[in-house]
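Just one protein chain is left out here, and the rest sit where they should.
What follows is chain A.
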Amino acid sequence: MNRALQTVCTRLFTRPLLNLSSSSILPSTAVGINFIPCAWIRREKLTDQQMRLRYKKLHWHKFYDDKWVQRRGGGWDEKITPENVSFMQEMVYETYANKDSPLKDGPWQRGKFTIDPETIRTGVLGLKLGTLPQWDKRGRKFYVTLVQIIDNHVINYTPPEMINFRTLFTTRPLRRDLHGKVGMLVVGALSCDPRKFTRGYNGLFEQAGVPPKRKLTRFFITPNSAIKPGTPLYATHFRCGDYVDVQARSIDYGFQGVMRRYGFRGGPSDKYGSTKFHRKRGTIGSGRKHKVLPGTRMPGFMGNKLVMMKGLKIWRINTKYNVLYLMGPSVPGPNHGYIRIQDSTLYERKKMFTETNHPPFPTYYPDDNKSKSLDEELFADDIYRFDQPTLTLDDIQVAPLTAPRTAAKTAQKKK
C-alpha cells in the first residue's frame, strides 16, 4: 500500500492539476490517465468488505510458525535414568535461581506519562479461565470473564529507530501516525524447561535472565513507557474500573455452513414441502454482473482467527492469583487460551487518563507499595461485594405510574 501511495503522490506532483470546484463531482469518463482526483488519495479508509478481503488470509492453518526462530527442540527419548532426570531438573532450577537478575541495578529510569504526545503502555499476556456471574449495586446481573496472568516477564525492548515497519505490518496495519514513533516490547508468559527448545530460542532470553517462555507476544509502546527486560508483570498493571482491549484467537468451529457462519435463515423444513432447500445459501449471483462478487458469503472455515474486543471494563482484581475480572462472557477463545490485554484505545476511555490520574506507569512495581500491603481483592466502585449485606434497593426512586397532572390540564378538564 505504501508503494501505491508513493506512485500516486509522484503522479500528482508532476502532472498539472485541473481546477476543481468543491461542489462539482467530475465524471470518471471525462478524465485522462494522468488525472487522479484528490478524493482518492485522501480516502485511505477501506470499507469493511475490502478490509476483510485484504487481510483475511492469515496463516492459521500451519501448526507452528518457524518463520522467526525455530522453537521446538529435544523431544526424543534420551534414555536418562530417573536420578539424572531429577538432577537435571535441580540444575535447571539452580541456574535460573543463581543467575544475576538484570534488575539488581534497579529498573530503568521511569518516563513521564504524557497526554499531548500520547503515551501507550505495555499490555499483558493472560490465560482465559472461564466466566462467572456478578451483580452490581442495583441488583442487575452481568457476566465476567476471569483472565489469569501467569508468569509474565518482559523479554526484550527495541527502540523506535531499530524497527522496520514494512516487514512487520503485513497482516494488520498499525496507525500511520505512529510509524517511527513506537518501540517494541516483547512479553513472554509461562516459563518452561530450556531443554524443550532449541539453542536459538533459548538465546532470546539471555538478556532478560528468565527461563524460556512458552508464549511470546509483542506490544508497541511509546519510548517513555519502556521497561527493562526481566521485569515481571502482574495483574495490578491495570486498575479496577479501567477499560481494556482484548485480543485472542477465537474458537475453532471448523468447516461450517452459511447458517451457522453468517446467521442466514436458510429454508423451511420438509413439513412445508420444501424440496432440497433447508440450509443452503440460495443465489450467489446479482443479476447484472456476470461473475460472483469477491467477498460473497459462502460456507468455509469459521473461527480460529484473531479477534479483538474493545472497551471491556475491569470489575475486580485478585492479587493473590493475578486474576482480572473482565466485563462480558464473550472474550474470544476457548478455555485456557492466550489473551493479549492492553489499555483501551477508545476515544472516551483514553480521555479518562490525565497527568495525575493514570494507571501504574510504566508498570506496577511491588517495591512502590512496600509500606502498605496490597489487598488480596480489589473492586470497582459499582460492583456488589458478597461480604456486603443484602441489597435492599430501598434508595431507588421509582417514577409514579400516573404522571402528575399539570395546572394547564386541570384547567382544560374543568372546561
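We adopt the following convention: a contact is a pair of C-beta atoms (placed from the backbone, for glycine too) under 8 Å apart; a residue touches a chain by one contact, two chains touch by 3 or more; residues count from 1.
Everything that follows uses one rule, which is that contacts and distances are computed from a predicted model.
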item: From "Dihydroxyacetone phosphate acyltransferase", "Large ribosomal subunit protein bL19m", "Septin" or "Carboxypeptidase A2 (pancreatic)", the hidden chain's UniProt protein name; value: "Large ribosomal subunit protein bL19m"
item: Option touching the unshown chain, where A:232, A:266, A:299 or A:328 are the choices; value: A:232
item: Residue of A:78, A:118, A:252 or A:355 touching the missing chain in the full complex; value: A:252
item: Residue in contact with the excluded chain [from A:121, A:153, A:237 or A:313]; value: A:153
item: Which residue of A:158, A:304 or A:345 touches the chain not shown here; value: A:304
item: Listed residues A:258, A:323 or A:341, member touching the removed chain; value: A:323
item: Chain A residues touching the omitted chain (full complex); value: 60-61, 63, 92-93, 96-97, 101, 103, 127, 129-130, 132-133, 135, 139, 141, 146, 148, 150-153, 190-193, 209-211, 214, 230, 232, 248-249, 251-254, 304, 318, 320-323, 333-338, 366, 384-394, 396, 398
